[in-house]
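Below: one structure, written as C-alpha cells.
With one protein chain withheld, the remaining protein chains of the complex are depicted in position.
Chains: A and B, in written order; residue numbering restarts at 1 for each.
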Amino acid sequence: MYYLQLFINGIVAGGVYALFAVGLTMVYSVFRFINFAHGELIAWGAYGVLLFASPPFSLPLWLSVFPAILLVIAIALLQNHMVFAPLRNSQPVTLLIASIGLSFLLRSGLQLYFGSDLHSYQTSFYESIDLGGLMISYVQLAMLCLSILFFVILHLLLSKTLTGKSMRAVSDSMELAGIYGIPTRKVSVFVWIISAVFAASGGFLLALDTSLDPMMGLTFMIKSFAAVLLGGVGNVWGALLGGLCIGIIENMGTAFISPGYKDLTAFVLIIVILLFRPQGILGSTIRGVR
Amino acid sequence: MKKIVCTVLLCLFAGTAVAGTVKIGAVQPLSGKISVYGEGFQRAINLAVEEVNNAGGIKGQDLEIVYEDNLSTAQGSVSALQKLISIEKLPVVIGPAASSNFLATCPIAEREKTVFIGAESAASDISTCGSYVFRVFPSDMLQGIGVAKLAEELDYKEVALTYINNDWGVGLANAFKEKYKGKIVEEFTYDEGKADYRSEILRLKKNNPAAVVNLTYIKEGGTMLKQAHEMKFNPQWLLGSAAKSPKLVELAGEAAEGIIGTYPTFSKTSGLYEHYKTAFAKKYPDEKLPIFGEYNYDMIHLLAKALNNADALTSDSIRASLISASQGFEGVTGDLSFDENGDVGASYGRWSVKDGKIIEN
Partner (left out) sequence: MEYLLHIGIVCLIYILFASSLNLELGCAGLYNFGHVGFFAIGSYTTALLTLSGYSVWFGLLAAMLVAGLSGLIFSWPVLRLTGDYFGIASLAFAEMVRLFLLNERWLTRGPMGLPGIPRVEILGYSGNTVTLLTALVITVVSLFCFKKILTSPFGRTLKLIREDEHVARAFGKDVVSFKTRTMAIGSAFGGLAGGLWAHYLGYISPNDFSLQLTVLVLLCVVLGGRGTLLGPIVGAVLVVSVGEGLRFLPLPASMTAGVAHIQSMLFGLVLILLMLRRPQGIIAESHLIQET
C-alpha cells in the first residue's frame, strides 16, 4: 500500500513535469535550443492568475485563469517576435543564452511587481479522496486529469490539423519544410502558443497545490528538460513518458534512500537511460545518433 | 559596449559621501533565494533608523544605512562587504542573513577590524568568528536544545525528526539529537524549495509517530503541513522559530491548527514590544510583522546607543562602546548583553496556532 501510494504520488508529479516538458520539447524540436525562459512562463502563469484574482480585477479564481493564459501567450509571442524569430538561424547556444537573458528579465520583473514575498491563492479545498487507504487530493486529481486532457487535445492537434502536421514537418527539417512551402513562421507561432498554454495552466495548478514563488519555474525547468530528453526530443508522447518516469522513480526512491537525495535518483536515471538509449525512450534512432 | 564601460566608470566616481550623516553598512539578501526575508529585515531596520533620527540621530547627525545586495550568495556577500569596508569605509556593517553567507564574510570583517553584527544568523560556528563579530540572535545550539526540551515537556517518548537540508536545519537538528533523550524513530532531511513533499510525508506516516519534529522554513513548512493534512496524517507537529510567521498559517490554512513550536522568547506584554508593533503598523500599514524583525529593530537601537557613546567613530572605539552599551540593554527581544563570544543568551517560549492565529505562551 505504501509503495502504491508513492507510485501514485509519482504519477501526479510526473504529470506536472510532462505538462512543462511539452512546451520545451516543442520549442526544442522547431528551434533546437533549450528554452531557459520556459520556467518563467510557468511562474507568470501562476502569478497572472493572482494578478487577475486580486484588485482591481477581482475576478473569481477559476475565471482569472483565462486572462492569465492569454497574458502568458502574449509574453511568449512577444519573446518569439522580438528575440527568437530574428535569431532562428543562429547557433543553438546563441538562442540558449538569449533565453537565459529573457529568464532573468521576466523573473526580476515578476519580483519587482509582486515582491519576493510568498503568495498563495488562499483557497480551501483540502479534501482528498480515500480509496481504501490510498489518498489523492482533488488538486492532484485535477492536475492528472488536466495533463491527460491536454495531451489528448495536443495529439489531435498534431495529427489532424494542418498546422499540427506542418509543425511536425518543420521539426524534422526546417529547411525542407520551407522548400515545400510550409509556413514556418505560422508554425513557430503555433509552437509558442502551445508552449505558453501548457506552461501557464501547469503553473496555475502547481501554485494551487502549493504556493507562488518567483523562482518556482526554474526548479521544474531542469527536470522537465530531463523528461524531454528521456522521452526523446520532439516527441510529445515521449515527454509524457519521460515526465512520468522521472516522477515515479524519484518518489519511489524516497522509500529507500534519504529524501535529501530525491533529485539524485532522477539524475542518475537520466544518465543511465541516456547511456543505453541515447535517443531517448521513444526517440527515433536517426536523430539521436546524429 | 563603450557606453556600458563609461557608465560604470562614471558611477565609480559618483558614489561619494553626503555630509552630515553617520553611515553604517548592511549586507542584505535583497535578491535571490532568501530575498523573502531580506525585505522584511529592511523594513524593520528602516523603522528603527527613522526612530533613531527622530530622537536626535547620532551625535546630532542622521543615521543612514547603506544597503548592499548579496544576491543571497556567499560571493555576493563577500563583494558587498568588501565594498562597504574599502569603498564606503564604514566602521560598522550589519551582516547577512543565512549562516553560510555570514560565515563566508565574518573572517573578512575580523581581518579588516570592522564591527560586524548579525540579527538572524544562528549557526553555532559564528560564536568563534572573532572579537569584532556580534549577533543579537541566539545561537542555534540554544534553539535545538529548546525544541528538545519542548518535546520532553510534552512527554513525547518517540518522535520522528525531519529537517530542511540547510545550515539552519542541520545545526538545529544536531543540537536536538544531542539533547533529546527519547527515541527518534525516523530521521531524514529534505530539500529546500520543493513543491511536492508528499512522498517525504508518507515516509513519516509509515512509522506513525505521535509527534514529528520538523525544523522547517515558512514555504516548506506551509507546503508540508498542507499536504500532510490532505493525506490525513495529523501528528503533533513540533517546529522551530524560522517557521513562526503568519505567512505559514496563510499557506497551510486549517492544516496549521494545533502546531506547536519554540522560539527565542521575549516579553510580548512589555511596553517596548507594543511600541514596536504599533510603530511598524503605522509605517507599513499593508505589511505583516516580519520574521526576526524585532531583532533587526533592536540591533539598530543598540548600535545607535553604542555610536552615541563611542569616543570616536572608529571601529575600535565603537566595538568597545558596543560591548559596554549592550550590558543590561533592554530591547524588544529582552536583554542583549553580549558574552565573550559576542553572543546573546535566550529563553525559549512556545508558539502554537489556534483559529488561524499564532499564539504565544
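Note that a residue touches a chain if its C-beta (ideal position, glycine included) is under 8 Å from a C-beta of that chain, and two chains touch if they have at least 3 such contacts.
If you're wondering where the values come from, they're calculated on a predicted model, not measured in any experiment.
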item: Chains on display which the left-out chain touches in the complete complex; value: A, B
item: Sole contact to the chain not displayed, among A:L63, A:L176 or A:V268; value: A:V268
item: Listed residues A:L112, A:C145 or A:L176, member touching the removed chain; value: A:L112
item: Chain A residues that touch the omitted chain in the full complex; value: 28, 34, 83, 86-87, 90-95, 97-98, 100-109, 111-112, 115, 218, 222, 225-226, 229, 233, 258, 260-261, 263-264, 267-268, 270-271, 274-275, 278, 288-290
item: Interface residues of chain B (partner: the chain not displayed); value: 1, 4, 7-8, 11-12, 14-15, 30-31, 35, 39, 42, 64-65, 67-69, 71, 73-75, 78-80, 82-83, 85-87, 99-100, 103-104, 107, 112, 123, 125, 165-167, 169-171, 189
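Throughout what follows, only the chains that are shown with their structure count from here on.
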item: Averaged-CA centre spacing for the pair chain B and chain A, given as whole angstrom; value: 35
item: Sites on chain A touched by chain B in the complex; value: 2, 5-6, 9-10, 12-13, 108, 111, 115-118, 120, 122, 124, 126-128, 130, 135, 137, 206, 209-211, 213, 215-216, 219-220, 251, 254-255, 258-260, 262-263
item: Residues of chain B touching chain A in the complex; value: 31, 33, 35-36, 38-39, 165, 188-191, 193-196, 198-200, 202-203, 206, 218-219, 222-223, 226-227, 229-232, 247, 250-251, 253-255
